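A single protein chain has been removed from this complex, and every other one stays in its place.
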Amino acid sequence: MSHSPDAPARPWQFTGPIRKVAGVILSLLATFIGLLLVTFIIARVVPIDPVLTILGDRATEAQIVAERARLGLDEPMWKQFAIYVWQAAQGDFGLSIRSREPVISEIARYFPATLELATIATIFGVALGVPAGVLAATKPGSLSDQLVRLIGLMGYSMPVFWLGLMGLLLFYGVLDWVGGPGRLDAAYDMMLEFELTQYTGMILVDTALNGRWDMFANALSHIILPAGLLGYLSMAYISRMTRSFMMNELGQEYITTARVKGMPERRVIWVHAMRNVMVPLITVIALSFAYLLEGAVLTETIFSWPGIGSYITQALLTNDMPAVLGGTVVVGMVYIGLNMLSDVLYKLVDPRARA
Amino acid sequence: MSAQASNSLTRWLRDPNPASRRQARLGQAWMGWLRMRRNPLAMIGLSITVLLLLVAAFAPWLAPHDPITQSLPNRLMPPLSPGHLMGTDDFGRDILSRIIYGSRITLTIIVLFTLTAPVFGLLVGTVAGYFGGWTDEILMRITDIFLAFPKLILALALVSVLGPGFQNAVLAIAITSWSPYARVARAETLTVRNSDYIASIRLQGASSLRIILGHVIPMCLPSVIIRATLDMAGVILIAAGLGFLGLGVQPPMPEWGQMISAGRKYLFEQWWVATMPGLAIFVVSLGFNLLGDGLRDVLDPRSAGK
Partner (left out) sequence: MTLLSVKNLRVSFDTEAGLVEAVRGVSFSLGRERLGIVGESGSGKTMTGRSVLRLIRPPGRIEAEEMRFDGIDLMRASEKEMRALRGTRIAMVMQDPKYSLNPVMRVGAQLMEGLRQRDGMGKAEARAKAIAALAAVQIRDPERVMEAYPHELSGGMGQRVMIAMMLIPDPDLLIADEPTSALDVTVQAEVLSILDGLVRDRGMGLIFISHDLRLVARFCDRVLVMFKGRVVEELAAKDLMQAKHPYTQGLLNCLPRIGGPREPLPGLDRTAEWAN
């Protein structure tokens, strides 16, 4: 949008970068409130009465009324929602019904384990998926292309919880190459709280920072399987997207230009085409990270991994609605955050988007 | 059909100068079929899908045993036991029979999904795209919010509220997956909204409802159908995930995800109980993925023929 330079400046209209930032913040805010609206509606249609859950069904009428007032349930709906938004904005999702602890502090404790798992899985996924996708794109229709395609589609088609069980069965049960469920062997797990300063909540980082390399090795043997399996799913996605982006770029004229200049194929692919592939690929990597958070729900259940996925499923099975909704909102926010991050990175890689 | 007749039919289909629109369409479809036939993976996918349909249709004749009747003396028999090709589960039920009957549940979920999410998304998208302005703004904001949610987690939250069960699981999946269809349909609608033929229909006095139903939606259908085919594998996986967590189809119905969950206890000793239904899920959703992938190659001219 170009404005003529001598048009009078309108004070209520932001221009340039301020306007852009304001736009981003506004859309972020709108999505956040929308997210809360959905969970709010879900919470209101719950057939479980939160008052009865707290007081039990022997409560007197007066107690119920008092409790309703305390929880703000006697206010009109819009006001209840406004309070909900206001509290959520401060990170207050209420108390978990099971533990009576604030949901947010529980989530803060569970989240690092998921983050660690998803990060390692993404590293696997990118390290294997990008070269595989490039290989497939450079020889379309070849045996290696079909193979990459099949491996990718297989990843798309496996129920992640079943893959986890099969992984446990084979690598832990039969071959005994890796540690079983949990983040550490039981013996180490008991030491965890007393002998380890938890700086980050991520087990590999914390054991390394404490210099407990024995524990580090043990943790590694436990994380390798779930991270590897999630990494496979991530690889399936990344390799397929890389292939399709790369195919698209290799059909462009600038690739012919590079070849006319006598550049070797290796450079044509990895420098000329890859720099362009990176632009959409960044979004894909961010999205795959977000999908991993989702895949983690079921994987963590299988591997008894104390992350956000386990937290949400356990809350679900015990009807702990504040915990379920709080967890849902937090994961949703991470989702949105990753999307925005990819937008920013996109601009760093693509000069056309910077203008 | 004699060889000569089939030959002239092929020639008619391949005629570069078709005489009628029908011939052109059939010719295109024929080319697509040829392209797909050259892709062995897509053909495998098609076979798997057809197989699923047949198995579901003829389940009572194919299954050697009743899927629900328990037989405790026969519990946890390994695969290849006499009469139990895939072994039996912890209640002595024949796993193969349960998988065969389970295909009906999977198919029902897919059909119900197809009748809900894409239809709803199509309506939202076309209405938003056709009317534009505030309608568009509001509907698309809502769509964006649903896009921002991780599908499985939202489905979990919904099912936990609605209560576990078959219908609620399908409903939760539909609620979480209509939004991409709305996006696709809106994009298609925007391209046809201002075209002359829509304007001429409007000048003839057609109502908005009529224009949307009769002229806009048909234009959006192809892209929505491709997407739905590709989505089916994902739907199978989410349904199985809900079943696995005990939030989907309830026992004793032979739902595959819930069967895996039941076999989890015996994973290391009686591996087949969890393995077999997982294989079924894997094969069926691989089939849909291979088919959808092949279809996209055929229908999307940009990725085709390279």
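Letters A and B mark the chains as written, and numbering starts fresh at 1 in each.
Everything below uses one rule, namely that contacts are C-beta pairs under 8 Å (C-beta built on N, C-alpha and C of every residue); 3 or more make two chains touch, one makes a residue touch a chain.
All figures in this text were calculated on a predicted structure; none of them were measured in a lab.
Within the full complex, the residue among A:99, A:144 or A:257 touching the omitted chain is A:257. Of the residues in subunit A, those that touch the hidden partner chain are 252-254, 256-264, 267, 272, 275-276, 279, 349-352, 355.
What we mean here is this: only the chains that are shown with their structure count from here on.
Centre-to-centre, using mean CA coordinates, subunit A is 25 Å away from subunit B.
Those residues of subunit A lying in contact with subunit B across their complex are 30-31, 34-35, 37-39, 42-43, 45-47, 140, 146, 149-150, 153-154, 156-162, 165-166, 168-169, 173, 244, 247-248, 251, 290-291, 293-294, 297-298, 301, 312-313, 316-317, 319, 321, 324-325, 327-328, 331-332, 335-336, 339.
Those residues of subunit B that touch subunit A in the complex are listed here as 40-41, 141-142, 144-146, 148-154, 156-158, 160-161, 163, 233-234, 237, 240-241, 244-247, 257, 260, 264, 267-268, 271, 274-275, 278, 281-282, 285-286, 288-290, 293, 302-303, 306.
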